[in-house]
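The structure is given below, and queries will be raised subsequently.
A protein chain is absent from this complex, but the other protein chains hold their places.
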Amino acid sequence: MSTQHNFKVKLILSLTVIMFVICFLGGNVWVQGKETITLRYWRHQHKPAVELEQPLIKKFEEQYPNIKVEMFVATSTPDLHEKVLVAFAGGGGPDLFNMEGGKFSQYVSYGLMVPIDLDVFGARTYQEVMEKLATDVAAGLSGWKHEDKYYGLTTEVSCYATAINTQHFKEAGLDSDKDYPITWEKLAEIGQKLVRVERGEIIREAYALTTYPVTFTLVFEGMLRQLGGDVVSPDGKESIINSEAGVKALQTLYDFMYEYKITAVPSQLNLQGPGFETGATSIVTDVGPWYEAYLKDNAPGIYPYLQFKPFPRFEKGKDIGIPNYGYALQVSSNSKYKRESWELAKILVSTAGERKRIGLFVPDEWPWPKEISTGGLGIIPKEINDIVFEAATKTLMDKVNPRETLNAAKKKIDKYLAELPYKIYGYK
Amino acid sequence: MIERALLEKIAVYLVLIILGIIFTIPVFWMFSSSFKSLENTLTVSIKWLPEKLHFENYTEIWGAEQFKTYFSNSLVVAITVTFATIFLASLTGYGLSKFDFPGRQVIFLFILSTMMVPFQVIAIPLYIIVRYFGWIDTYQGLIIPGALSGFGVFFMKQYIQTISNEFIDVARIDGCSEFGIFWRIILPLSKPALAALGILTFLGSWNNLLWPLIVIQSEGLKTLPLGLAKIMQSEYGVRYNVLMSGAVIASAPMIVAFLIFQRRITKGITLGGLKG
Partner (left out) sequence: MRIKEIQLLFQKIFSQRKLVGFLFVLPGLVFFMIFFFYPVINAIYISFTRWNLFTSKQFVGLGNFVELFQDPDFLQSFKVTGYFSLGTCLLLWITSLSLALLINSNLKFTKLFQIFYFLPSILSLTVVTIVWSYMYRRLGLINMFLKAVFDISSIPWLSSSKYALLSITIMMVWCWAGYYMIIFLAGLRGIPFTLYEAAKIDGANWWHTLIRITFPLLKPTFLFISIVSVMACLQAFAPFLLMTSGGPGSSTRVMTLKIYGDAFFRLRMGRAAAESMILFLIMFIFSLIQIRVFRSEVTY
C-alpha cells in the first residue's frame, strides 16, 4: 500500500515539474501561435492627445484587419524615455514610439530608429514626403534629420508662454491686459500685489517656478538668450552659462524668492506640487498651448480664468520667447513590422488640424506665432538639464552665490560635452 | 522614596505617550487627509480633521485612477508569491536541515549569500532572462523571480532544525514516503514558522516597488506601489487628497492583517532574530 502511494506521489511530483517546464516555455510558444500582428505603440501621458489618437488607431486597425495596435501610455516623458531604453536593453521595446526632440541625438547615435519609409508615402525623396504632409508636420521634420535622412514624423511642436489667472488679477485690482507684466522687472512689481501671504507664509504665489529640470532649463535658457547668453556656445563645444547673462538671470529668480517674495520656496524638486490648476499661483511660464485642453478637462473651475500671454522679456534684453521643443513618431530599428509602423504613424499625423486645435501645434493666435518663431531650439539632453537645474537650485535653495554655482555648472557641462560620443542636435 | 518612584512612573508614561503620538500621527494624517477637499490639504492653520468627509476621493482613485485594478493585481501577486515561497522554502529548508549529503554546507552558504546581494546587482541580467522567457509585462514575470528568497530558506531551515528527529524516524519506520513525511509531519509542525514567513513574504511582495517598476509596463498589470508612484510623478500638480486615499487603500490590508495577526508577526520576527 505504501509503495503504491510512494509511486503515485512521485508521479504527481514529476507531472508538476513537467507543467512547470511547460509554463517556462509557454510564453514563447503562445506568442508564435498568433496569426495577427501586434504593433506596440508607446507614448507619454497627455489625455487630450491620447483621446485624439485613439480613433485614429481604430481607423488604422480597420484598414489593416490583421494588425492589432497595443498602445502603452507612460506616466510622463521621462518615464517613457526610461521604459523605452530598458525595453531596448532587454531586446524588446515598442515598434513605434512618440519621443521628444531632446533624446533624438542620443537615440540616433545608438541606431535605435530607422528613417522614414519613403514607400509608405509613395515618394522617392524626403522632399516629396514633406509635400504630402500637413504644413505643421512638415515644418517640424527638420528637427529629426540626421545625415540627410529624416527619422521622425512630427506630432507636436511647441514652446512655452505665460499663463495668467485673470480672476486673481481682477481681485488685486489689476487689469490683466494693461497691467500684465511684459518684463521681468514689471513682474516683480505686479507680483507683490498678486501674492497672498498668511502668517509669514505665501499661500498663493504670484509667480511659480517650475521644479522639473527639463522645463526649468527651457525657461532659464529663454532668459539667457534674451540677455545675449546661452547654456551652450553656438558651436556646441563649451558652456557659456556662467556669463553675465547667466548671473543676471539667476539673480532675477533669486530676487523673486527672497527680495520681492512673490515666488515661494519650492517644497520638492523633481516634482510638481499643486499649482496653477488649484489656483495656488497667479502666473506660470512653463505651459504650452496644450495646457488649455488639459485645464478644461482637469480643472474646470480655473479654466475660465486662463489667459495666455507672451513670455516676459528683460527691459534691456532681446525680444524673443522661450526655446521650442517637439515630439515625433519614430520606428524602432529592431521592429519586425517597420512598414506597418510607418503606416500607423502616417495615419496618426494625418489630422494636423485637430492637433492644432488641442494645442499640440502652435495656434495662429497671439501670442503664439511670435513666441515660437523667436524662440529657437532648446537643448534637452538630460545631463545638461540636471546640471543647470542643480546649479540654479543651489543658488535658490542654499543661497550660494550665482557666479559660483554657474562656474561649477560650466565645468561640468564642458566635461560632459567633451565626453559625448555624439553631437547634440542643433549644433554643427 | 515613594514619591520618586511615582514621578519616575509618570515620566515614563509621558514619554511613552509622546512617542506613541509621534509614531501614529503620520498614519492618522494620512487617513484624515484622504477625506479632505483639495484646498484643505495644504493650509497654514492645521486642519486635523476634514471639514466634510469627501468620499469622492476614494471613488475617484478606485475607479478613474484604476486603483481597483492595481489592488487586485497586488493581491494576486502577493498571494501567489507567498504560497510559492512558503512551500519551496520549507521544502528546501527541510532538505538542508534533516538530511546529510555532500555539498550541503556549501549549498546552504550559497543560498544564504543571496540575502547579501542588493537587487541592483542582478536587476538587468534578471530582466534579460525574464525577457528571454517571454515574461515581460506578464504575471509570471512578476511572480516567478520572487517565488523564493534566501531568507525564507534560512528561516525555515532554522525552524525545522528544532523539530525532533523522533517524529521523522517513527514515520519512516511506519513506512511513510519521504514526501509524505514532509507533507504530513514537517509542514503541520512548522505552522507557526510558515505563518510568520507567510506574513513577512506577503508584506514584502505587497510593498515591492523596484521589480514591478522594471517588469510591468501596461496599466492593467500594475501593482499598488506603481499606481502610487504614478500619481506622485504626474507631470502636473499632485493632488494630495486623492493621493492619500490611494495610500490608505494600499496600506489598509496590511494594517488590518497587522491588527489581527500582530502576535504572530512579532513572534516571527523574534524567531528570525534570535535564531540568527
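The letters A and B name the chains in turn, as written, and every chain counts its residues from 1.
Note that contacts are C-beta pairs under 8 Å (C-beta built on N, C-alpha and C of every residue); 3 or more make two chains touch, one makes a residue touch a chain.
This one's a predicted model, so the numbers in the text were calculated from it and none came from an experiment.
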| Chains still shown that are in contact with the chain withheld from the display | A, B
| remark: Where B:Y58, B:F71 or B:F182 are the choices, the one touching the absent chain is B:F182
| query | Per the definition of touch given earlier, which of B:G20, B:G63 or B:P192 contacts the omitted chain? | reply | B:G20
| query | Considering the entire assembly, which residues of chain A contact the chain that has been omitted? | reply | 3, 6-7, 10, 81-82, 85-86, 88-89, 110-112, 199-201, 203, 211, 264-271, 273, 382-383, 390, 393-394, 397-398
| query | Where does chain B touch the missing chain, residue by residue? | reply | 9, 12-13, 15-16, 19-20, 22-27, 29-30, 33, 41-46, 88-89, 91-92, 94-96, 98-102, 104, 107, 110-111, 114-126, 128-129, 144-145, 147-148, 150, 153, 178, 182, 203, 206-207, 209-210, 224-225, 228-229, 232-233, 240, 243-244, 247, 250-251, 254-255, 257-259, 262, 265-266, 269-270, 273-274, 276
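Basically, only the chains that are shown with their structure count from here on.
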| remark: dist(centroid_CA(chain A), centroid_CA(chain B)) in Å evaluates to 36
| said: Which stretch or stretches of chain A touch chain B in the complex? | reply: 2, 5-6, 9-10, 13, 23-28, 30-31, 45, 70, 72-73, 75-77, 79, 83, 86-87, 89-92, 198-199, 201, 203, 212, 271-278, 280, 294, 298
| query | Residues of chain B touching chain A in their complex? | reply | 38-39, 41-44, 124, 127-128, 130-136, 138, 140, 175-177, 179-180, 214, 217-219, 229-230, 232-240
